[in-house]
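As you look at this complex, bear in mind that one protein chain is not there, while each of the others sits in place.
Chain IDs A and B follow the sequence of writing; residue 1 opens each chain.
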Amino acid sequence: MSAAVAWARRRASAADAWRRLRRDRLAMTALIVLVAFVVMALIAPLVSDRADFDAINTGGNPTNSSPSGQFVLGTDGLGRSMALQVMWGARISLLVGFSATVLMIVLGVVVGLAAGFFGGWIDAVLMRITDWFMVIPFLPLAIVLASVLERGVGTIVLVIGITSWPSTARLIRSQVLSIRERLYVDRARALGAGKGHIIGRHILPNVTPLILANTTLAVPIAILTETTLSFLGLGDPTQVSWGGLLERAGTTAVKAGYWWEYLPPGVGIVLVVLAFTIIGRAVEEVLDPRLRAR
Amino acid sequence: MSVLELHDLCVTYRTEGGKVPAVRGVNLTIEEGDTVGLAGESGCGKSTIAAAVLRLLPKGTRVTGKVLLNGEDVYSMKPGRLRAVRWTGAAIVFQGALHSLNPVRRVGLQIEEALRLHQTVPVGKMAARVDDLLERVGLPGAHASRYPHQMSGGQRQRVLIALALACDPQLLIADEPTTALDVMVQAQVLALLEELQRERGLSLLFITHDLSVLTHTCRRLAVMYAGRIVEEGLSAEVFARPEHPYTRALAAAFPTIGDTASRMNPQGLPGDPPDPSALPTGCPFHPRCDRAVDECATADVTLRPVADGAAAGWRAACVHVGVDRG
Partner (left out) sequence: MADPVLRAQHVQVRFDAGRVRAVDTVSLEVGRGEVVALVGESGCGKTTLIRSVVGLEPLAAGSVEVEGRPIGSSGKGRALRAVRRRVQMIFQDPTGALNPRHSIYEAVAEGLRIHKVKGDEAALVSDALAAAGLRPPERYLRRFPHELSGGQKQRVLIAAAMALQPALLLADEPVASLDASIRGEILALMRSYVERDGVSIVAVTHDLGLAWNIADRVAVMYLGRIVEVGPAEAVLRSPQHPYTRALLSVVPETGHLEQQILTGETPDPSKVPSGCRFHPRCPVVASGEAARLGIEDRCRGVDLELEVVAEGHEVACHAVSVRST
């Protein structure tokens, strides 16, 4: 019986949170922007064929033409449609950005939480491992991993995730160490609560703001890191990504003033990152009773 | 001459939620060498008064009325004069000795800093003066080379008192100086304050929520509620026979051990101290008052002389004051 009651209560509080979130105009705008990008990425294969912009396949399209009726966002140096490339680029960029972030946050939170909460030898071992990953230079590891593993999006996600979780782990651990000493945790223990209850009801909810902040910061980093790796030829050369487009434009298009070649992917990255930041802040405001406007 | 005079002092904070009147018309005079206690609970405005005396209030706070330090209006002073007056005219000892000291500087240096800023002592005599100040508050001179974290709470509070005395102020404002301290250390610090006051003729404004502490340390007493003084007079008289129901409650809050009336009978007031931004109508105390009559909800009573103590300036703000007790 009590489980059903608890579920009903949880559903009610989730509905309550959603209602409050919906009142935040800015957050809803950001959410719509984000959803629009995701939808755009998802429908890319429906509106065009990947093969349409293989370098060898461009036919007689005009090169570096500015936006027109035929090419909404113009074409690049090889005559490929920028609009289609931005759509397809969103697939890779968002996929890498989201997955790498999830990997990094999950690893970082689990390690940081365990180290901070249990302390003792668990903390010592986990922190040494974290230090070890922290001092590994990023690029050599990326190069090694990329050459050992199969080239592709999965590898890039893995490389970014593995190299970026230690800072999250350290951050979460220090926060957990501070929350673990709070009086309300003592009170829960005095009430007779077990470790699972304390982590789930007290520690985790109070590190949530940190996790959210970290997530909003991690998404752009992951998107940009993917660019770097693609540039170094460690990515999948057959795929288009926003970072890859920017990278290509950076060499010639910027000098030539072909703004339609670098502005759209750039604006895409900025909008996604901004949307994430705004949503993160709004969610935090909804979850933290102290920040709620009366 | 009076060391400190407050004339109809009003302080209104500006917050996101609107204007908050923290002090609403306070008149208070401290004669040279006198000791005055200001008692009240959180939010009653007592600490605001301490900050208002030295113009330490946050920007945007509205202050009306007059604050005269040795006859000089603090709120018309030029910045240079104000800096000189802070510390030489009046010094404050805050509560929470840990946060008022810089944790990464030796305490001796922190005292020297105050001396240097006010150029009261030639550089050559600085170290001797620091020694002298520390010894005066009961600490060995060698403690000058310690860091705050190497000292106990009581020792740090003594350092703060030494710091406040550095420039020989005429008025010492002590804002809950003993709240965070243990009973025995509290007794030590109170004894020190009394001794300093006696020896040096220091004027003292002592602010606390514990009325019983004031009766020993201060000759006169003012009790604040909701931004106003509701009773004032000689400590011994007010404490023994409080006129205002609020003073009575405060006096009864800390029982006299051995007094059978309070044995197994803790005395308190219902409700909470009022929110300064939403004060009740009439007498602000009436919702918590056990002697409230209909009139109290509408009529705001100002201080009235208490019949048998009028000569000593005993006054209270209650409709029952000055009326024959039935």
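Everything that follows uses one rule, which is that contacts are C-beta pairs under 8 Å (C-beta built on N, C-alpha and C of every residue); 3 or more make two chains touch, one makes a residue touch a chain.
Computed from a prediction, not measured in an experiment: that's the story for all the values here.
**Q** Write down which of B:18, B:79 or B:258 is the residue touching the left-out chain.
**A** Within the whole complex, the residue contacting the unshown chain is B:258.
**Q** Which of these touches the unseen chain: B:27, B:70, B:188 or B:277?
**A** B:188
**Q** Could you tell me which of B:88, B:120 or B:212 touches the chain that is not displayed?
**A** Once the missing chain is taken into account, the touching residue is B:212.
**Q** In the whole complex, what residues of chain B lie against the chain that is missing from view?
**A** Touching the missing chain: residues 41-42, 152, 154-155, 182-188, 191, 209-213, 215-216, 246, 249-250, 252-258, 262-270, 272-273, 288.
**Q** Going by the touch rule given at the top, which residues of chain A touch the chain that is not shown?
**A** Output for chain A: 2, 5-6, 182-184, 186-194, 197, 201-202, 205-206, 287-290.
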